[in-house]
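Omission of a single protein chain aside, the complex is shown with its protein chains in their original locations.
All chains are identified by letter, namely A and B, in their written order; residue positions are counted from 1 within each chain.
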Amino acid sequence: MKDLNAKIDWLTEDLEALLGTHRDGYAMARGFYTSAEVYQEDIKSYWNQTWIWVGHTCQLPQKGSFFLFDYGPESIIIARDRRGEVGAFVNVCRHRGARVCTERAGRAHAFSCPYHAWVYELNGDLRAAREMDAGFDRASHGLLKAHVRILDGLIFVSTAENPPEIDDAIAELKPLVAPFRLDQLKIAHEASYPVPANWKLAIENYMECYHCGPAHLDYSQSHSLKDPHSITPELLASLRKASVDAGLPAEANFSWSKVGHETADMDAYCGRYPLYPGYHTGSKDGALVAPLLGDLKTPFNGANDMQLGILNNFLIYSDHVVGYRFVPRSVQETDIQMVWYVREDAVEGEDYDLEDLTWLWHVTTLDDERIIRVNQEGVNSFHFRPGPLSKMEEFMTAFYDGYLDQLTRARGGA
Amino acid sequence: MKDLNAKIDWLTEDLEALLGTHRDGYAMARGFYTSAEVYQEDIKSYWNQTWIWVGHTCQLPQKGSFFLFDYGPESIIIARDRRGEVGAFVNVCRHRGARVCTERAGRAHAFSCPYHAWVYELNGDLRAAREMDAGFDRASHGLLKAHVRILDGLIFVSTAENPPEIDDAIAELKPLVAPFRLDQLKIAHEASYPVPANWKLAIENYMECYHCGPAHLDYSQSHSLKDPHSITPELLASLRKASVDAGLPAEANFSWSKVGHETADMDAYCGRYPLYPGYHTGSKDGALVAPLLGDLKTPFNGANDMQLGILNNFLIYSDHVVGYRFVPRSVQETDIQMVWYVREDAVEGEDYDLEDLTWLWHVTTLDDERIIRVNQEGVNSFHFRPGPLSKMEEFMTAFYDGYLDQLTRARGGA
Partner (left out) sequence: MKDLNAKIDWLTEDLEALLGTHRDGYAMARGFYTSAEVYQEDIKSYWNQTWIWVGHTCQLPQKGSFFLFDYGPESIIIARDRRGEVGAFVNVCRHRGARVCTERAGRAHAFSCPYHAWVYELNGDLRAAREMDAGFDRASHGLLKAHVRILDGLIFVSTAENPPEIDDAIAELKPLVAPFRLDQLKIAHEASYPVPANWKLAIENYMECYHCGPAHLDYSQSHSLKDPHSITPELLASLRKASVDAGLPAEANFSWSKVGHETADMDAYCGRYPLYPGYHTGSKDGALVAPLLGDLKTPFNGANDMQLGILNNFLIYSDHVVGYRFVPRSVQETDIQMVWYVREDAVEGEDYDLEDLTWLWHVTTLDDERIIRVNQEGVNSFHFRPGPLSKMEEFMTAFYDGYLDQLTRARGGA
C-alpha cells in the first residue's frame, strides 16, 4: 500500500523511482513515456519477454519461405524449414552480430550472413563457418531460437528464455473462434501508421473506447462499444440470435469479461459486441465488404475482439479480420501496424474492393494517430500529472498492472 | 569562494559538478550547452519558474479569443474569458495529459480535449467529464492556472507556484515608457529564426554588443551601442533634447544602468542610447518607417531598450517596437522569435512598408544566427575552456549569476 501523502517526484526519469509513482486508477507518470532508460527496459524486459504476433502462416506457403518481423532494435526471422515446420530465430549472426537476413520476405535454401558468409540452415542451425579454429563448436553457434505458437494460422513468437504460459489460453480461444477458420485467411492489405509517440500511449489508445464517441465519428455510427449505455438487452439478444444462426458458439462471452488464462504478463480475451441495427460488418453502409469467413452461414452482425498476449489484438467481423500491433521504433516513435485479412479464396476486384474493405479502420486510425500525438505532446510537459481514469478505461489498468509488475520483476531478477 | 587552484573537470555533464566550474568574469562551461540533463533542468527550474513574455493584448480582441505559446515541451493557452479577463493555463488535460487546445490561435466558447472530450471553460475550470466515478471532484481538475501580468498590453506569464516579484518593476517601467502607448500597438510582422544552438548561447548573444562591430555592419552604421567610445557627450545631449522634445521623460536612464527591481531571477531594465546623426529610427536610410508611436510629438532619434524578466527583450524606436525571445526547442535547437509592432491604426502599404520596417533586424538576425551557430560548434569541442569576458559583456554576468543561482536553489529546494 503506497502512502498517498508521500511527496512524489512526478518528474523523475529514473526507472526505480518511476515505478513508485503509480497510483491505482490513475494514468502513468510522464517518465514512462519520455525516458530513454525506460524505453530500453521496455524492449529488454517487456517485449523480449512476452508473446508477439508476427504474422500468418499464409506468408509461409512453401518450404524455405521466410519473412522478417522487426521491433525496436530487434529483428526476427520466421521461416518454414525443410521439414515444413515453422520456426523463428533472432536475426543476428553469432559471429560479429550482423543481420544474417536483409530481405523483408522471400524464399531461401539457407541464410548466409552478408558479412563473413557464416551459413545457417532454415531451422537456424549453423551449417558452415570458414577459417575458424579447430576448437570451434558449430553446434553451439546456431541462430538463437525463439518460441513459436500458432493459433489457427496466426503466428506468435517469444524470444524469452521462459516465455509466459500461452497454451491454456490458446486452448480456450480456439473453440470460440473456430467457425471463422482463421487458418484459411489471406492478407488483403497491410498498412503502417507512424505516430510520434511512445508505444504505450498507442496501445493504451486501443485498450479503451472512452475516446471513441468524441474522436471516432464513423466508428461510433455503427459500433456500440463507444457507449455502454447503448448496448440494450434487445441489442444483446439480437446479437446472440444472429451469432447462433451464423454458426458461432452460443455460450461465447459477449462483452467486457475475460476469457481464459491471465497472468501479469499474458492476457487473453475474447468477446463480441453488437453493431447497431442495419450494420452487418465494419463498413461505411453496413453491407458486407467481402465473402463470409470460414464456416459462417450468415453474418453475426457484431464485432468479435480477440487478444492473445496483451500486445496482440484482432477484430473479427463476419467477412474480414483486422489485426493490430503497436511497434516501438524509439522512445517517441511507434508504428501502428494493421493487417486486413479476408478468406483465402476471395479475389480482389471480384469478391472485395480494397477501398471499401479498409475504409473504416483507415479513417479511424488516422484519428487515433492525431490524438495519440497530442497525448504525447501534453505528457511531455513538466506540468503533466497523471489524472483519474474513467470506468470505460478499465482494460488499461490491466495493462498497467502487467507492465509495472513485469518491469519490477526484471529489476529484482537475475 | 572557490579554490581557483582546484582541478576543474571542464568536461563534466553532471549538473552538480558543472555548477562548481563557473568563475566570475568568464564564460560558462561546455556542459551547460551540451547536456540533456541541464536542458531538462533549464525548462523545469528556470523557464517554468520565471516570467515569460507570451504576446500582446491585441491578440485577444474579444471574449473567447485565445492563442498558444510553446517552449521546450510546454504549451500555454492565453485566453480572454467571458468576463473579459486575460488568463493563462497549462495546455495539458487533467485526465491523461493530451493537449486540450491544438489550434495556434482563434476564438472558442470552451476548450474541449480532442481525446476524451473533457470540457474546460475559458477561465480554465473543468465544466464536464463524462463517465467518471461518483466521487470525482470536478472543481480540483481544472487546467493548471499560470500567473499573468500585463504591462501596457504586453502579456507576461509564469507557471511557477510562487513566481518572482514583478509588480515593483512594472511600476517603475510604466512611466518611463508611457508616451510610447505600448497598449495601442498591432503586430506588423512575426518571424522565427531557428538556430542549431542552446537557447543560452542565443540569449547571451542578445545581451552584449561586443560582437556588433565585427558582426553587424548595417546595425553598426546607425547604432552607437556597438562602440561605447562613440557615445560622446554631444551625442548624449542631443538624444536628451530630442527625447524631451518628443515628450519622453527627461529623467529617463539613458545608458548602461539598471532601473527598478532586480533579484537573481528577475531583471528589469530600461535605457536609451543614441542613433548616429541622420538616423531617426532603425532603418536603412535613417528615415522613419512607420507613424510615430503613441503620444510622441517628434522622433527621439534613439533606441530604447526595455527588459522585464531576463528572458524578455524589447527595442523601442520612435515608430516601431521589436520584441525578442529565444525559445528552447531541444538542447541545441532554439527559435529566435521576433515580433515587429507598429501603432494600432497604421495601415500596411499606406503607413508602412513591411520590407522597410523589418529590414534592419532581419539582416541583423541572419548574422546572429550564423555566429550563434559557430559559437555552439566550438563550444561542443572537448577542448573548449571558458575564456575571460570583455567589459562590453557585463550584462551576461547578470544572466549567468541569476541562472546559476536559480539552478543551485532548485537542487537544494524541495
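FYI, a residue touches a chain if its C-beta (ideal position, glycine included) is under 8 Å from a C-beta of that chain, and two chains touch if they have at least 3 such contacts.
Computed from a prediction, not measured in an experiment: that's the story for all the values here.
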Given A:Thr21, A:Ser35, A:Ser65 or A:Asn91, the residue that touches the chain left out of view is A:Asn91
Among listed residues B:Phe136, B:Tyr210 or B:Trp359, the absent chain is touched only by B:Tyr210
Listed in rising order, the chain B residues that touch the chain left out are 7, 11, 13, 27, 30, 204, 210-211, 213-215, 370-371, 374-375, 377-392
Contact residues on chain A toward the hidden chain run 40, 43-44, 48, 73-75, 90-100, 102, 112, 114-117, 129-133, 136, 141, 144, 159, 414
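Just so we're on the same page, only the chains that are shown with their structure count from here on.
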CA centroids of chain A and chain B: separation to the nearest Å works out as 47
